[in-house]
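Data first, discussion second: the structure below is written as structure tokens.
The complex is shown incomplete by one protein chain, all other protein chains being positioned as in the whole.
On to subunit A.
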Amino acid sequence: MNWSIGKSPTRKDSLEKVTGAAKYTADFIGAQMLHVKLAVSSHAHAKLKKIDTAKAKQVPGVHAIILGPASPLTGDEVKDRPIMASDTVRYYGEPIAAVVADHPFQAKKAAELIEVTYEPLPVINSPKEALQPGATLLHKDLATYEKIPHVYPEANTNIANRTKIRKGNISQGWDESDITIEENFSFSPSDHTAMETRCTIVEIKPDGVVHITSSTQAPYKIKKQFAEIFGLEEGKVVVHAPFVGGGYGGKVATQLEFIAYLASVAVGGKPVKLLYTREEDMVSAPVRIGLDASIKLGATKEGKLTAAEITYLIDSGAYSDKGSMLTKAAAATCTGPYNIENVSCDALCVYTNHPYVTAYRGFSHSEILFVFERAMDILAKKLKMDPLVLREKNVFLPGMTTPTQTVLNHSTVGNLPNCIDKLKDLMNWDEGMVVRVADNKLRVKGISCSWKTSTISGASSGVVLLFNPDGSVNVLSGIVEIGMGTKTILAQLLAERLKMDINKIHVQMEVDTKVIPEHYKTAASRGTLLAGRALLKAADDAVSQLKHIASHVLTCSPDDLEVGYEKVYVRDEPETFVQVKDICYGYEFPNGNSIGGQVIGRGNYTLRHLTNLDYETGAGKSGPEWTVGAQGVEIEFDTTDYTYKLLNAYSVIDIGKVLHYKAAMGQVMGAMSMGLNHASAETFQFTQDAIISSPRLRTYGTFRYGDHPQYHVHFFETPHLDGPYGARGVGENGLIGMPAALANSLSIAAGVELTKLPLTPESIWRAKEGDEEK
């Protein structure tokens, strides 16, 4: 019997959320609580000559004003970022000072009265500019910054990291090619725009224990970083992560927590709350990467790819945060899901005077696929070949080697040809890519393949299972419920393994790092793999304890017993059993003797066999499994004014195993909408001085109700043998092929190769006839 896997049980967090009872960080209010507001930079690059807080101090209710200390420096891989700007601001919106006051409006009023005198410095507005000879250095001390091994900042440049891929022999690749194409692609940084803006509450209790409540995807990282950066004992840092209203990678970064800690210190440890406004959340907090890329592909006239030479310049903004790892991921995934024997790729993490970057759903994959999958369409056109046929000829199959020279197998790569076949079906591909529906209207299809892994080594997760006296089970996992439903999936996995009703499984939603076992980060589509495997191990541990106690009650070997239906029963005589509720706190014999004790299931899981990438060649095992997919978009395009409608969007994904059907559908459709939204509208617009024009939702371009196409999703199930019940990560794949698929459809529709995002009617007009007009 299938207890829960593949079904769609009601999410464990749903009632709290639909009734409005669910609490997010900003909802926590305390009588003693003080409030923090920031003064942020109005320049993208400047010396801070003077910060005058005299007027601000006069505002009633103000307790303290904190300026940025020059040290300590922070950063995940390279420690290059002060907690707030101390002598130099490097991006528009960078925090400069923090005011602590009784009420938020007092703090705001005071923050507005802080007078900053700037001495403007030359601004770097793109990765290309940053690499020009003689470009201003944004980090003169780059060479001396503390960093982890396997990140390679280049002294006296604006390069925070470089990852190289050297596979095969590139000149041989060009020799074997009959046809080559070359193109450049670019887009600017953009934002996560999660519904919940970032918020944190920090309090230092009289015993010195620091309590941090935060809208974070990475509570355990905050704990470690606080200990490291502020010299605290890890046992004295406790992070609470309540529900988080969307993260998309943006809440992996630690930023406002550091500021709030300094603020709490300044007011004697009192609890302080720092809630970002939408503008701060968009600009002051870390954002999504921008990219400048150049690509050259070679192929035989039969359409066999022979060589790829690629440069990815990741716009990391003012600091590196996750930029260096995004660079590594970009290099490791550089060719999309295609087998090419000869690859040369340089991915560079480049400092600019843009807001600094952190993870974003897809972690470089969608950005890289935009480039590579556009190039594939350009190549197909030159070869006069159906773009899906070109892809079919080159897709990764078991036995082939990735750009990082890892050999793929059925378990690690899944079945992309199946996905392509199904996509053809769903999209009615035989009808042709272009259908004229009116004089000036075309219905046009575009496609992209996709693949995604997670370049995270050393990631682990722990799960504890506690039994209630009625035999029900409590699940403790450090996964943060950021809206994706993984905690419900953990309950499903347990229901399946223990063969019990999911309604008798209770999941602890809020994470408290003091009492809940660590989970790496709620990121990278790794929740189900890491915590799922840990949970299954914990279930096995509990099962073995239950069997052990039951074996004494039923006087048989534990080997003869099974656990299920809330019973422990003899395998071939199921009518001989003991109830789980009668043994999960030990068993009392009729004569009063007791045996056993409370059953506590423990489990953990660590990703295995991942390696660092070789600096010279990039060789190494970068991630566990790949999730592959084929995606498409159908648009209606107006040939007169270059406007278009999104009619249909398709994703066919090999997700290994469908665990929660509706959650999986929701993940994929939601991700598809993000991909389409990024590709069609979302971007920061920078002035020449790298000031962001109007960082507000009213002009930023997020989808509204009615902007969406019809979404079509289909799953294949080629098991990932390491995954729980064969599941693969599925949180990101819906997104990552969408920008390329949309750009491909529009390039066909407009008859011009589109190389920039977002694809607004104006950007198509510029590509199409802008030059003529001028």
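Methods note: a residue touches a chain if its C-beta (ideal position, glycine included) is under 8 Å from a C-beta of that chain, and two chains touch if they have at least 3 such contacts; residues count from 1.
FYI, contacts and distances are computed from a predicted model.
Choosing from "Sarcosine oxidase subunit beta", "Dihydroorotase", "FAD binding domain-containing protein" or "Spore germination protein KC", the protein name stored in UniProt for the chain missing from the display reads "FAD binding domain-containing protein".
Checked against the hidden chain, the listed residues A:Thr300, A:Thr401, A:Asn415 or A:Thr760 yield one contact partner: A:Thr760.
Contact between subunit A and the absent chain runs through residues 104-105, 108-109, 112, 277, 279, 640-641, 643, 680-681, 685, 693-694, 698-699, 701, 703-704, 706-707, 758, 760-762, 765-766, 770, 773-774.
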